[in-house]
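Quick one: the structure is below, questions incoming.
And then chain A:
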Amino acid sequence: MCAMHGCRPAFRVAGFMATDLFNACSAVMTKKKESAEVSIYPDWCKGCGICVAFCPGHVLELGPDGKARAIQGIECRNCGFCEYHCPDFAIVVKTKRSTAKKEVDHAHEG
Partner candidate 1 sequence: MPMKVKKNQRKEERAIFALGNEAVVEGALLAGCSFFAGYPITPSTEIAEIMADRLPRIPEGVFIQMEDEIASMGAIIGASLAGRKSMTATSGPGFSLMQEHIGYACMTEAPLVIVNVMRGGPSTGLPTSPAQGDVQQARWGTHGDHSIIVLSASDVQECLDMTVQAFNLSEKYRSPVILLLDEITAHTREKIHIPNKDTFEIFSRIKPSMPPEWFVPYEESMRGVPPMPALGEGYRFHVTGLTHDVNGYPTSRPEEVQKLMQRLFRKIDQFFYDIQIVEETACDDAEVLVIAYGCVARSAHLAVLQARDLGIKAGLLKLKTLFPFPRPAVEKLIRQCRTVIVPEMNMGQMSREVKRVNNGHSQVRTLNRIDGQIITPAEILKQLQKA
Partner candidate 2 sequence: MKTPQEIQRFELRLSGLGGQGILTLGKVLGAGLALEEGYYVAQTQSYGPEARGGASRSDLVISSHPISYPKPEQLDLLVALSQEACNQYYRNLKNGGFLLVDDSLVKQTPTNIYWGLPFTTLAKDKLGIAQAANMVLLGALAHLVPFILPRAMKKGLETSLSPRFLESNLKAFQLGLTQAKKKYPDVGTQWTSS
Partner candidate 3 sequence: MAEVTQLIHHYLRHNKRFPHVLCPGCGHGIVLGSLVRSVHQLGLTKDEVVIVAGIGCSGRIAVYVDFNTVHTTHGRALTFATGIKMANPKLKVIVVMGDGDALSIGGNHFLHAARRNIGLTALILNNNIYGMTGGQTSSTTPESSYSTTSPFGQQEQSFDIVKLAKAAGAPYVARSTVLHVKLLDRVITTALERPGFNLVEALTPCHTQYGRKNKFKTTVDMYKWYKKNAIPIDAYQKLPEAEQALRTPIGIISEETRPSLEERYAMMKSRLEGAKS
């Protein structure tokens, strides 16, 4: 079971085994329980909503300006789906290091 967002390695889609689907997850399965933070460049985000719709942890939402933003207080599972699937290269998922202070650029989170 994928620790990040609860999906099983062999993902069932439309009743069929679909290991390739959401393969992004398998890549991060090894990186156990590192919590991460999502940053979004609002200037580049076009608000298509793909990241919001498919985020397994429901970390993202569309803000009042129509751009994606991270919802405060929900832990990102660092699966990387949003980063791989953002057509506008507007999302960065950064791993939080335990020692590092929480000084990631929040300005972008709108």
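Quick note on the criterion: a residue touches a chain if its C-beta (ideal position, glycine included) is under 8 Å from a C-beta of that chain, and two chains touch if they have at least 3 such contacts; residues count from 1.
The candidates came about this way: all candidates are chains of the complex that A comes from, given by their letters.
Nothing here was measured: the structure is a model prediction, and the numbers come from that model.
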Candidate from this complex that touches chain A, chosen among 1, 2 or 3: 3
Candidate 3-touching residues of chain A, taken from the complex the two chains share: 13-14, 16-21, 23-24, 26-28, 36, 43-50, 53-54, 78, 80, 83-95
